[in-house]
Structures are given as structure tokens and as C-alpha cells.
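What you see is the complex with one protein chain gone and the rest in place.
Then we have chain A:
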Amino acid sequence: MATFKEFRNNVKPNWCPGCGDFSVQAAMQRAAANVGLEPEGLAVISGIGCSGRISGYINSYGFHGIHGRSLPIAQGVKMANRELTVIASGGDGDGFAIGMGHTIHAIRRNIDITYIVMDNQIYGLTKGQTSPRSAAGFKTKSTPQGSIEPALSPMEMALSAGATFVAQSFSTDLKDLTAIIEAGINHKGFSLINVFSPCVTYNKINTYDWFKENLTKLSDIEGYDHTNREEAMQTLMKHDGLVTGIIYQNTERKSYQELIPGYAPEALAKADLDLSQESFDKLVAEFT
């Protein structure tokens, strides 16, 4: 069985020193090993932005696509080969701005992949513009007077869209983050994991210290029941979304691939591409 070290490659990340994404990378590698994957059995599909580079920093199959489209690419990979473990990843701009349409529909569709958002509330790679996760009043190069739009609440949105697994974590808490990613991979359906991953260069508000002060661990809320959607929604609203842990999980709903009529039980990529003459004749006969 592969250890987490086998999920490391020889590429040095180009992230800034202190970037929250380093911990996400480490947690993904540990979670992959902990759930018993081999490097070739994992495909990491990423978007564009600092965080999008993560697919190149893990020793597994990786596809670094176009901005905002990691989810449809990842769903395509999983549709082609249900035996692969597929993790999509990207930043808050990727998932909640340009790719928001895909995020909502991937949640709704419930294909068995894991989506890790590295949420730093800022556009880093383009050097400091507002993000849909930036709070109202947040000053950036594109909002010099402070943002006049409120921040999006992705966890509440995910619950409304019919998510079957919604979790949040903080990149300094490697143990908790690893456990959540493992739970996400093991979940039979679409798992959304939003990770507060501070940008040390452009976001001077939502810093490591800020998160430490403001985050509440769901495990510290007595009797919190992550199978109760209503409670999940109320808790998110009460804490302004600043909670960590598994917020909601529905293990009853079947994943998309389990519901497709006639869908190949093994990897579709292994399907025989030849038709029998008889099948072909039958198809053609419908046009006579």
C-alpha cells in the first residue's frame, strides 16, 4: 500500500512561503494514502489560479484545465472510469465566481467525486482583486473603496442545491483537514470541502490569526447532528458560515452513477468498442 510520501513528486510548488495551500496539498497526500489509494488510481483535476497548480504537485494523474471548469472535467473523468478516485480542486474564484454554475450543478448531480476549494477570499494570482468570498467593505485593487457586494455563503448554497456532503476546514489543522478529505473521498456521492486557506500576500484581513479567532469547530457544539439538514443550515447562519467539520452528510441518496440506467458496472474506458453485426442491423432497422 502506498504511503503519503509516494504521493509526493519532484515539483517544487510556486506558492508564496506561508500559503495555506501547502497544507491542503499535504492533507490530500495523507488522505489518499490513508484511504488506501495507489498514485495511479487517483486523478486530481484542478482549475486556474494559485490553487489550480495543485494537480501538478501531487504524484498522481493530474489535469490542470481552464478557469472555472475543473468540475465538468472531473465529472467527465469519473464518468469515463468509475474505478478512479477523482478529486477536483481550485480556488474560491474558480468555484464560486467563473465556475459557479458548474459547482451548483455538480452538487445537484451528485457524481461520486470530491471537490476541494481553497478559499482565500481574494484573487491571488492576478495580484489582489476582490472575490465572491470577500466580505462587504473589503478593499482590493478592484474595490479601492471597499467591496459593496456581500460575500457568498457557499456552504448554505450547497445545502440548498441538494448537497450530500458538505464540510469545511482550516488549512493549519492538518489532522482535521486530512480526516475530512478522507471522509469526502469515502462518501458515495459528490463531496464539497471548503478549506480556509489564507493568502499571506494579498489578504491582510482574513489571516491565520483572524480565522483562529473566528472559527468554531462543530465538534465543540454539543450534540451537533451532521445528518440533519435543517440544523446544518441554522448552524451556518448562526455562525456566519465560520464553522469547521462535517456540516452535513446524507448517506442515503445514491450517487449519480449508481442511478444511470444500463451504465457499465466497470470502467467505461474498458468497454468493447465493436458492435455485433446483429446489434447494428437492429439499430438500422429502426430507420426503414
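Note that a contact is a pair of C-beta atoms (placed from the backbone, for glycine too) under 8 Å apart; a residue touches a chain by one contact, two chains touch by 3 or more; residues count from 1.
Here is the rule we go by: contacts and distances are computed from a predicted model.
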{"item": "\"Peptide/nickel transport system ATP-binding protein\", \"2-oxoacid:acceptor oxidoreductase subunit alpha\", \"ATP-dependent Clp protease adaptor protein ClpS\" or \"ABC transporter permease\" - which is the UniProt name of the missing chain", "value": "\"2-oxoacid:acceptor oxidoreductase subunit alpha\""}
{"item": "Which residue of A:A74, A:L218 or A:A232 touches the chain not shown here", "value": "A:A74"}
{"item": "Among A:G41, A:G128 or A:G162, the residue in touch with the chain that has been omitted", "value": "A:G41"}
{"item": "Full-complex contact with the absent chain, from A:I148, A:I205, A:M237 or A:L283", "value": "A:L283"}
{"item": "Chain A residues that touch the omitted chain in the full complex", "value": "8-11, 38-41, 43, 45, 55-56, 59-66, 69, 71-81, 83-84, 101-102, 104-105, 109, 260-264, 267-269, 271, 273-275, 277, 279-280, 283-284, 287-288"}
